[in-house]
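Of the protein chains in this complex, one is absent; all others appear in place.
Labels A, B and C are assigned to the chains in the order they are written; within every chain, residues are numbered from 1.
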Amino acid sequence: SPIITLSAGPVDAYPVVLRALSRPVTYDFDPSFQKFYESTVLKTAESLGTARPPVILQGEPVLGLEAAAAALIGADDVVLNLASGEYGKGFGFWAARHCRELVEIEVPYDDAIDPEAVSDMLKARPDIRILSVCHHDTPSGTVNPVREIGAICRAHDVLTIVDAVSSFGGMDVHPEDVNADIFVTSPSKCLGGSTGLCIVHVSERAWAKIDANPAAPTGSVLSLKDWRDAWRPDVLFPFTPSVSEIHALDAAVQNYLDEGPEAVWARHALTARACRAGVRAMGLDLWPVRESICADTATTVRVPAGLEDAAIRQEARRRYGVVFSAGRGSLLGKLVRIGHMGPVARPIYAVVAVTALGGAIAALGGRADVGAGVEAVLAAIDGAE
Amino acid sequence: SPIITLSAGPVDAYPVVLRALSRPVTYDFDPSFQKFYESTVLKTAESLGTARPPVILQGEPVLGLEAAAAALIGADDVVLNLASGEYGKGFGFWAARHCRELVEIEVPYDDAIDPEAVSDMLKARPDIRILSVCHHDTPSGTVNPVREIGAICRAHDVLTIVDAVSSFGGMDVHPEDVNADIFVTSPSKCLGGSTGLCIVHVSERAWAKIDANPAAPTGSVLSLKDWRDAWRPDVLFPFTPSVSEIHALDAAVQNYLDEGPEAVWARHALTARACRAGVRAMGLDLWPVRESICADTATTVRVPAGLEDAAIRQEARRRYGVVFSAGRGSLLGKLVRIGHMGPVARPIYAVVAVTALGGAIAALGGRADVGAGVEAVLAAIDGAE
Amino acid sequence: SPIITLSAGPVDAYPVVLRALSRPVTYDFDPSFQKFYESTVLKTAESLGTARPPVILQGEPVLGLEAAAAALIGADDVVLNLASGEYGKGFGFWAARHCRELVEIEVPYDDAIDPEAVSDMLKARPDIRILSVCHHDTPSGTVNPVREIGAICRAHDVLTIVDAVSSFGGMDVHPEDVNADIFVTSPSKCLGGSTGLCIVHVSERAWAKIDANPAAPTGSVLSLKDWRDAWRPDVLFPFTPSVSEIHALDAAVQNYLDEGPEAVWARHALTARACRAGVRAMGLDLWPVRESICADTATTVRVPAGLEDAAIRQEARRRYGVVFSAGRGSLLGKLVRIGHMGPVARPIYAVVAVTALGGAIAALGGRADVGAGVEAVLAAIDGAE
Partner (left out) sequence: SPIITLSAGPVDAYPVVLRALSRPVTYDFDPSFQKFYESTVLKTAESLGTARPPVILQGEPVLGLEAAAAALIGADDVVLNLASGEYGKGFGFWAARHCRELVEIEVPYDDAIDPEAVSDMLKARPDIRILSVCHHDTPSGTVNPVREIGAICRAHDVLTIVDAVSSFGGMDVHPEDVNADIFVTSPSKCLGGSTGLCIVHVSERAWAKIDANPAAPTGSVLSLKDWRDAWRPDVLFPFTPSVSEIHALDAAVQNYLDEGPEAVWARHALTARACRAGVRAMGLDLWPVRESICADTATTVRVPAGLEDAAIRQEARRRYGVVFSAGRGSLLGKLVRIGHMGPVARPIYAVVAVTALGGAIAALGGRADVGAGVEAVLAAIDGAE
C-alpha cells in the first residue's frame, strides 16, 4: 500500500471527513436527514460565495459536466469550447451531442487560453450562445484565466460553463466572481472530501435557459432539474441521495469554512510554489510553458528524456511509498503529476514530492539534484515567513 | 432524531459497513485500489451466485434501471412491462423512451402478476423481445413470481430485466436462478450497506444485445458498457469510482457471506412472518390481498379508516422514536410500510414495529390491540424454534 | 452477537462517541492535545455543575474508588461505610486497607440506607471523619438518599465519598449539590461513553485532607495527586493519558450538554418507570422492596421461583438477541438487571426489555403476561404526554 498519496485526485480525505463517513446511515425521508441535507447545501453555497443553493448531483463531477451539457445546450445552440488540455477538450464531446455547432479554440496542452482570442471569436461569431472552459485542466496542471473570460462572455451575453473541479477550494475561484452560469466542482479534490458527489452552481440565467430547453433531462440521473429544489426540506428527493456522501460533504465544507478559505488557498499556493522551486532546482522541467499558468493545486513535471513516466512513478512508489498521478490521454507518458490538494496541500509535502520524484529519477539513472531541490523547497517556505 | 429506523430503505447500515466507510480514501488508479475493486466485484458476483462479474454503477439503483433500459432496449424492440406496483409501473416510463412499443400487464397494486398471464401475452405477441419485472415492488410490499416468469421468458427467448433492489440479500433470489438477463440490486437495502452504488448483473445474451444496440450509451454515467470491464485491474476506470462506497460494498457483501446467505434470508423471513402475525392480531389489515405474496423484507399495513397515514407515522416517531416509510405515488396515504432489511431483520424488531404502530394508532383513537399483537409476534418466534 | 444490549454497563456508546474514538491518536505533549485535554476537563466540570476541574484517572471507575480510598483515608481515620448493596459493601474493603477503624451501617440489599441511621451513628461516633456511600448500588438497582446523607455529613464535618458511577448523567446528582467531597463517576454508563476513564471530583476540603495525608500515593497509577493539575496545558502529564478515551469523553460530555441534562434525566426516568410498570403488569416482582428506591438507570427483577437467572438471560439472548446483566456477588441468581443508560434510555427499549424478559420466562415455563406488560409500558409512555 502507498504511504503518502500525492495524486491529482481522489485525494486523501481529512480525518474529520472519514469520521463523518462513518455516521449512521439514516432514512433519507426522515425530517432529521432532510434538515441535514438543507444545511449541507446552504453551507456549500456559502463556500461558493453565493446565496443560490447549488444542485448536488449524486455522482462524481463528470456527471455534473455531462448533466450541464444535457440541460443547458439546446439543439439550436452554437457552443464555443476552449481546449487547453484533455479535460477542456473532452467537454466538447459532451457538448457536441446536444448543440447545432461546436466551435473550438484550442492551444497546445502546455499552454493556456488567451482571453483576447475568446473576445475575437465572440465578435466573429455572434451566434455563439454558450462557452465552456476548464479552469484547472488537471492533466496539464495549467489554469485558464476564467475571470477574464467570464467577463468577456457576460459582455457578449454568452452563457458560461466552468469546470472548476480541481481548483475550487484550493484557489480563489467562485461562480459569481467569474460570471459562471454553470460551475461544476467536487468535494474530493481541494476540499479533501469524498468522491461520490458533484456540486453544480446554476445561475438564474442558466435556469431560465434550461427551463426553455425541451430536451433538458428529467426523470433521469442526468437531470439537473430533478434535483433543483431537493435541498428544501418540504420537497421530496427525486431518488435516494448518497447519504454517507452527504455526511462527508458536510464535513468537508465545514472544515474548509472553519479553517478559513484564505488560509486554505495560501497553503495550496505555497505548497505548489515550493514544489515548483524544488523541481526546477533539481534540474527538471515544469510541463507548463510558463510558471504564471501553473496551478496551485497540482504541479506537472516533464518526463526527462530517456526515462519512462511509468517507471518513475513505480520507483517512487516502491522506494518511498509516494504515489503520483500519470498523464492522461495524449499527455500520457509525457509528464508526472504531483497533487497539492486538501490535507497534502502543506509545504512539507513539497519536500516529500521533490525527494521522491528526484530520488526515483536518480535511481533510474536520470539526473536530479535532490539536495538542491530540497534546499529550494525550504527557501520557498522561508520566503513565506 | 429517530431511535429505531424501520424504513423500507435506505436502512441502517451494519457497524462493519460504517467502519469500512471510514477507511482512508485512496487514489483510484493505485494498484492497491484496483485490486481491492476487483476483489469486491468478484465477491459480489459470488453473493449473486454467478461467475460473471457484475457491473457496479456509481449511483443508487435507479441509475441501474435507467441504464439497463438505455442499453438493452433498442428502437425496434417491443417490451412487455409487468406493473403490479409503483416501481414496476415506473420502469415502463424508462422503457418507453427507447422502445418501439410498450406493452403492459397491470394488476391492482395490492396483488401480484400471474405467470399465466405472462405466458399468454408472450404467445399472443411473439414480437416481444424484452420483459421487465420488479421482484419486490417496495411501495406495495408484494413480490412477483420472478422464477416462474423468468422460465417462461427463457422458453420464449425473451430477455428479462429484473428489479431485485429490495429483495436480493434478504430473500433467495439470484440472477441465474430466475433467468434474469439484467438483474439490478442495491447494497443499501437487505445487505445493510451504503446507498451510493448499484449492482447490475448482465447475462452473456444481454451483453450481445447491448453490443448490437447502436444507441446503448457510452461516454456517459448512464453507460453499462463503460464499466463492463472496470473490475479488471489492468483496465482504467472510465471515471472516478466512489471510493468510500466501494469500501462499504466490500464490507456489506463480506458480512453477508460471512453470516451465510441462508441464515440471513431466514431471519428476514421470520421477522416478516412475526410482524404480519402481530399486525393481524392487533386487528389491522395487511395491504397485500393475500399473505403468500407478502415480501420477507417489508410489511405493508392498510391505514385504518378514519386515520391519516402521516399522523400515524409522526406519532410513532414522536412517542417511540420509531420510523416507518410512507406509501409512494398512488399508494401514498393508503398504507404504512415497515422495513425488515439488514440489521433490523431481526424478530425483536417485529416487536418494536408492532408496538410502535399499534401504540400510535391507539394514541390517535384507532383500535389496535397491542398486547395481542406482541403475543402473536412472540408466538411466531416460538414457532421458529 | 447480541442485537440489543440492555446491560447495566458497559453500555452501547452513542455513535458520536464511536466516531470520536476513531480520531487520529495524537502526541500527548503536543499543545493541540494539551488544549483539547483542558477543554475536555472543563467541559466535564460543567457537566458536574462545578467550577472545579475534576481529576481524570486513566482507568475505569474502580480505579477512582481505590484511589479515593488511598488518598483520603489516613491511618488514624475512622470511616463509616454505608452498605446497601454489593458495591457499597465492596468499598469497605478498600477503606479498611487504610483506616484505623471501619464502621458500617448495613441494610438488606433490596433496601436503602435511612438517613436517620446515619445521623444517629455520627452522633454516637463523633470520631468518624469520613463517610462513604454508593448512590446507585448497581447490582441491586437501588438508590441511596445521598443528598440527605451529604447534608448530615456536612453538619458533622465529615468528609463524604460518593460513588455515582451508574447514576450521574442519568439522574440529577452532582457533587456540590450532595456535599460530596470525592465524587466518582464514569463516562461509560449514563453518558454513553467509553469504558477506560474515571471522573473524580475532589472538593477543596478533600484536597486539604489528601495533602495532609503522608500515605496518599504519588508516582503511581493510583495517585489522585499526580493528576491534580494535569488539565492545565502548562503542566506535564504524569504519564501518558489514554488519548482515544479522552476523545471519547469529550464527545460523551458534549453530547450530554448538547441534548440538555434535564432532557437526558427525563428519558432515563421515563424508561425506568415504564419498564417497572411493564414488569409488574407481567406479574413479576421488582427486586427493591419499594418503588421509591428504584434507580432510574437500571431495573432489577426478582427471578421467579422455579427458574434460573442464567437460563432466563440466555433465553432472552438466544431468542431475541437481548442482553441483560446478571446479579453480582451475593445477588447472583436472585435477580436479572435491565439497564437504562445512555442511548438505550428510551421508552421503546422498555418495550424491548419487557418483551424479551417476559418472553424468555414464558418460554422456560414461567408465568409472564407479556401482552399486559407491553400495554402497561405504553400506558406509562402515554402518561408522560
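Heads up, the rule we're going with is that a contact is a pair of C-beta atoms (placed from the backbone, for glycine too) under 8 Å apart; a residue touches a chain by one contact, two chains touch by 3 or more.
Keep in mind that what you see is a predicted model, and the values were worked out from it rather than measured.
The chain that is not displayed touches the following shown chains in the complete assembly: A, B, C.
The omitted chain makes contact with just one of the residues C:Gln58, C:Ser140 or C:Ser167: C:Gln58.
Of C:Asn144, C:Asn179, C:Thr195 or C:Thr271, it is C:Thr195 that touches the chain left out of the display. Residue A:Ser22 is the one among A:Ser7, A:Ser22 or A:Ser140 that touches the chain not shown. Of the listed positions C:Ala151, C:Val221 or C:Leu307, the one in contact with the omitted chain in the full complex is C:Val221. If you put the missing chain back, the residues of chain C touching it would be 1-2, 5, 7, 9-13, 17-19, 21-30, 32, 58-60, 62-63, 66, 93-94, 188, 194-196, 219-222, 239-245, 248, 317, 323, 325-326. The set of chain B residues touching the chain not shown comprises 15, 18-20, 22-24. Listed for chain A, the residues touching the missing chain in the whole complex are 3-4, 22, 319-322, 346-348, 351-352, 355-356, 359, 362-363, 370-372, 374-375, 378, 381-382, 385.
Heads up, the rule we're going with is that only the chains that are shown with their structure count from here on.
Mean C-alpha positions place chain A and chain B at a centre distance of 35 Å. Spacing of chain A relative to chain C, judged by their CA centroids, is 53 angstrom. Distance between chain centres (mean CA atoms), chain B to chain C: 45 Å.
Annotation for chain B: residues 22 touch two or more other chains.
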